[in-house]
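Here the complex is missing one protein chain, while the rest keep their positions.
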Amino acid sequence: MKRVVWLFVVIVVSSSLLFSAAQSEGAKKEKPVTIEFANWLISEDNTRPAMQAMIDAFEAKYPWISVEITGYAYNSVQDQLLIRSAGGTPPDVAQIAPLWVASLADMGALKPVNEILSPAVMEDFFESSTGGTYIDGKQMSAPWTINPVLVFYNKELLKKAGFNTAPKTWEEMHMMAEKIAALGTDEGGNRIYGRSVASKLLPGAGYFFFVDMWQNGGEFTDANGRVVFNQPGTVKAFSEAQRLFRSGVIAPGLEIKDNRNLFALGRMGFHLDISSMIKTFSIMSPKGEAFKDDYDVMMVPGGAGAPGVTFSTDHHLVAFKDSKHPNEAALLIDFLTGAEGMDVYTSNGVDVLPGRASALEAPYYKKLDSMNSKFADALPMARALPVQSAAFNAACEEVAYAIQRVCINWEDPAKVVAEIDATIKGLYNQK
Amino acid sequence: MFVEAGRIRWNSTGASKKGGSMGQPFKRVKWTTRTGDLLFSYALMAPALIVLALVVFYPMIKGIFVSFCDYTFKCLNNPQWNSFGNYKKIFESNAFLHYLGNTVLYVGGTVTSQFILAMVLALLLNTDIKGRRMFRSLFLMSWTIPTIVVSILWSWLLQPQYGLFNYVLHSLNLIKDPNMQWLSNPDFAMGGVILAMVWKQAPYMIIMILAGLQAVNTDLLDAAAIDGASYLRTFIHVVLPSIAVVLGTTVIISVLDAFQQFTIIFNMTAGGPLKKTTTLSIAAYKEAFTHYDLGAGSAIGVIWMIILSTITIIFNVKSKRLEE
Partner (left out) sequence: MSIVKKNIGITRIVTYLVICFFLLLFLFPIYWMFLASLRDNPTVMSMPPKFAPSITTLQNYVQIFSSPKYLVYIKNSLIVATSTVLICLCISTMASFVLSRYRFPFKKVLLSSLLSVQMFPIVAILISLFTFFSKMKLTNNYLGLILADISMSLPLAIWMLKSFFDTVPRSLDESAAIDGCGRFRILVEIAFPLIKPGIAAVAIYTFLKSWDDYMFGLVLMNKNSMKTLPVGIAESFMGEFVHNYAGMMTLAFIASLPLLLLFIFFQRYMIVGLTGGAVKE
């Protein structure tokens, strides 16, 4: 009797399974899909509403796709993407810094975006921003927002030091920085600094120093990708930095977040940063929105008589090889980078520039305020960092180490540059 | 005694008579046999072994294996055997001794500071004072803050430009420079990191030592007092032996915890300045996730494991000798 009952149960269960399987085979077209989008915008206060709005708009446009947002702290994103890809369960789409693309590409974890996006969309991306992650003939990531780095300067501090106009050259900027630092302390008795240079032992400090390097005629790699770090221009950049650290114009041992705080507190003369910081400075400053009147931005002033050179720290989007929904991933990437996505992004109060030409159709870009116009003007001039090689990440940390050796340990710049050059060449497997 | 002996003999012959003198059925007939013991031992050890095998042994064995391979993110699926290649790379770079030294400094500094502080406080709390329970609970507060928050909190307190530490010290005229560097000063960075760790971890030691002190047999203390022993002699000959187990255990826990510590150091100094706070755990992380060389990261782990195992073996041998 028991056996009969069990047999009956088995038949019922298996037939209902078969039945439901058959059902889902039939309803293919409108089958709901869930994709996972990993990013760090959802985690931060000033970008969270924008991120949520973008996803809501995307889901409204494509009702059968629901997006699950996974948030990561910025410092953990690279590790987690590497670990998850190694484990075979990456997200479907991820926001990424170009610096991390090469390592994932080397792993074979990424699906090149030119394989899932249409040629028309691929054409639409700015050349200058796609070049960085064009590896082995494939476009490994799609530029989302391009953030040129410009000089923020505190007009009030400049005025106090006796300057009414912005510096025209790199050398002039340093001269003004020294005068600003000579002001000593502000009303609260807090030390004022001339300019910011990040020197914590992280890659970010390294590549921000490239601005100093370039303005002095130095280069990191030549046109063939050979490491040419050891150059007179680079040594000069380090010597100059050492001088400014020594005289107290630059605060030692800080990472860029500390420098941002100091600028927002009105204790920093010159600071290199991206456009999204405009809103953040208003949040962090005791003066609130009124702080915006205290400062302005300018293109990086050129050094040694040459025009100014700067770079952009971009946010890109990547798709993964192990993703089960490449088509939906492509739709998300297309939406976010295109005019619709950028419109929602900028409508929610974040100042960012797009990676695609057609995105400039968004209303925000038609009426940029003066500060953001300057960032937009710098777009074509901003160099992409040489991120094609996975060794670049470690190399940037070596540059940060060099900064520490020269500016905290007071070693001889020429010697340090030569040694770090050898180390970096080793990382790149070059002699 | 004869009756008991008889009872024991009866059991070992395996008699299966139900109902002993207590009126309870003998469930286990062969309870004194070796087989029963063995089965019992392995059965009770099994869950622990299974959990550890699942979570740690397997990845660890794999880690040991790949430390002998060329194992980067490029070749995740086919690590190439390169025997001692990774080890050569680590030892050749000279940095390893540096990292080891930093680790020893960090562990030594943390454990010693905690120990002294906890001992002093525990002894003080053990005296005849009111409100011991309240004090104990208050001291525990810093222990409840998650490590990641501790690292950010102390980074902020030690921040040169807007940190409280400088403000207080400068106001008390203990330091000249109001924007003194702590975490970015090669000489003080390690101290800063140790300070944060001790702040968080000391409460556990305080509680444990205090508990141990309170469990000291009062009869022994009274006997010592009657014999006219001084405080110091009582302490050395009566108290210390009683709390030896507790002390030993908490010290070992602190040592092993400090060796593994990653979060505090990484978030406060990222291993700098000038790699002066790069301990072995930071070094392993950077090999794996900045240089993308998992083989080298694992190799560091293996070396570390060998060092720690050696220390533990020596410790075990010494404590055995002490017991004898």
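Read from first to last, the chains carry the letters A and B; within each, the first residue is number 1.
Basically, a contact is a pair of C-beta atoms (placed from the backbone, for glycine too) under 8 Å apart; a residue touches a chain by one contact, two chains touch by 3 or more.
Computed from a prediction, not measured in an experiment: that's the story for all the values here.
> Hey, which of A:Thr70, A:Ser128 or A:Thr169 is the one touching the hidden chain?
In the complete complex, the chain left out is touched by residue A:Thr70.
> Just to verify: which one of B:Ala224, B:Ala270 or B:Leu294 makes contact with the chain not shown?
Of the listed residues, the one touching the omitted chain is B:Leu294.
> With the full complex in mind, choose from B:Met208, B:Ala224, B:Val239 or B:Ala270 the residue touching the hidden chain.
Of all options in B:Met208, B:Ala224, B:Val239 or B:Ala270, contact with the hidden chain holds for B:Met208.
> Touching the left-out chain: which of B:Arg133, B:Lys176 or B:Arg321?
Result: among the candidates, B:Arg133 touches the missing chain.
> Touching the absent chain: which residues on chain B qualify?
Touching the chain left out of view, chain B contributes residues 4, 7-8, 20, 22, 24, 26-28, 31-32, 36-38, 40-42, 44-45, 47-49, 51-52, 54-60, 62-63, 117, 120-121, 124-125, 127-129, 133, 135-149, 152-154, 156-157, 161-162, 164, 167, 199, 202-204, 207-208, 211, 214-215, 217, 245, 248-249, 252-253, 256, 259-260, 262-263, 280-281, 284-285, 288-289, 294, 297-298, 300-302, 304-305, 308-309, 312-313.
> Mind listing the chain A residues that contact the chain we can't see here?
Output for chain A: 36, 38, 40, 43-46, 68-76, 79-80, 82-84, 86-89, 91, 188-190, 257, 260-261, 264-265, 276-277, 280, 283-286, 288.
To be clear about the criterion, only the chains that are shown with their structure count from here on.
> Where the CA atoms of chain A average out and where those of chain B average out, how many Å apart are those spots?
The separation of the two C-alpha centroids amounts to 39 Å.
> With touch defined as at the start, can you tell me which chain B residues reach chain A in the complex?
Residues of chain B touching chain A: 72-74, 76, 159-162, 178-179, 181, 183-186, 269-275, 286, 289-292.
> Of all residues in chain A, which touch chain B in the complex?
Touch list, chain A to chain B: 78-79, 82, 86, 103-104, 106-107, 190-191, 199-203, 251-255, 258, 261-262, 265, 267, 390, 393-394, 397, 400-401, 404-405, 408-409, 427.
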